[in-house]
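The complex appears here without one of its protein chains, the remainder shown in place.
What follows is subunit A.
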């Protein structure tokens, strides 16, 4: 007997959901192509080494062996294959790329999560100014306006803030990593234990408030009043605030700052950002600057900014306006194929009626409140059922 169940963590998509997803992807691709983004499609399979820099956060990859017994994986990320592509081709930079594709991560068994996810994204490679970050943030804003009734909140962070701050607190790398680890996962009882030894130092007031250092720009500035930050951390903070203030100028765009969160990936080197909608338990957008990534593929470092969009989640929550259905059924006999061919070409709203006889076709059209046309002996169209939906 054939096994008919799907493997855990996978699902088939069909009907309305598949249609919504296709529509979103098409619209997104169209708008990016118009703005001169170059489409990139990389293979689903890559050598494992491509993802050496990728933090899977308790998840695993699907792995298999190629014919030379080398481990290949189903890609768990879409940025690293693009970095690999750029180091192995002569694509001229700077360049704006976009992609849409599936990635694979094995979630905890029986957790109800999918292991195959669709992501779209943009990568702006060769651009060193903050304008590249703003291009990503403006795209978030457009998606928010178009499909989410302006409900997306943008969260701005900086990948270097924690390291530059901790450098002034201690030179003990193990301790730095411990503090950062507990801060990022907000395991507060453990975090408090880790910072206790700095109780009598000038850094302690900051260390104590650090896990709560997120919120609106004004709130964060107020919380940091009177606190002297080391030069590098101050510069990361200033850049974060600067970007957040720019974003606030975009009409209908809410923004917060988070100085206590982990960068989405280890390879980020500057401003990072995420986007979420209230009462939705996952981030919808995530990205940031990764200026050193190409270097890890033995190429010249290139300034770059990228952002991923969770297409599955967007499909679930996007509010898509229903276009009015204007289709009409066209009843034909096989011998009238030449007329049918001409009519279908002339009008995209004609859908062939595949019913066996005119009576059944009429019944179906009435039931669906859709018009029915038939081709007469002269090859002309005759109205059989009026469209009653409008």
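As a working rule, a contact is a pair of C-beta atoms (placed from the backbone, for glycine too) under 8 Å apart; a residue touches a chain by one contact, two chains touch by 3 or more; residues count from 1.
Convention: contacts and distances are computed from a predicted model.
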| item | value |
| --- | --- |
| Chain not displayed: protein name in its UniProt record ("Succinate dehydrogenase", "YhaN AAA domain-containing protein", "ATP phosphoribosyltransferase" or "ABC transporter permease") | "ATP phosphoribosyltransferase" |
| Omitted-chain contact residue, chosen from A:77, A:155, A:239 or A:328 | A:155 |
| Contact residue for the chain not shown (choose from A:66, A:282, A:295 or A:386) | A:282 |
| Selected from A:15, A:189, A:226 or A:334 as touching the chain missing from the view | A:189 |
| Omitted-chain contact residue, chosen from A:15, A:112, A:226 or A:334 | A:112 |
| Absent chain, residues of subunit A that touch it | 57-58, 111-112, 153, 155, 185-190, 212, 214-215, 256, 258, 276, 278-283 |
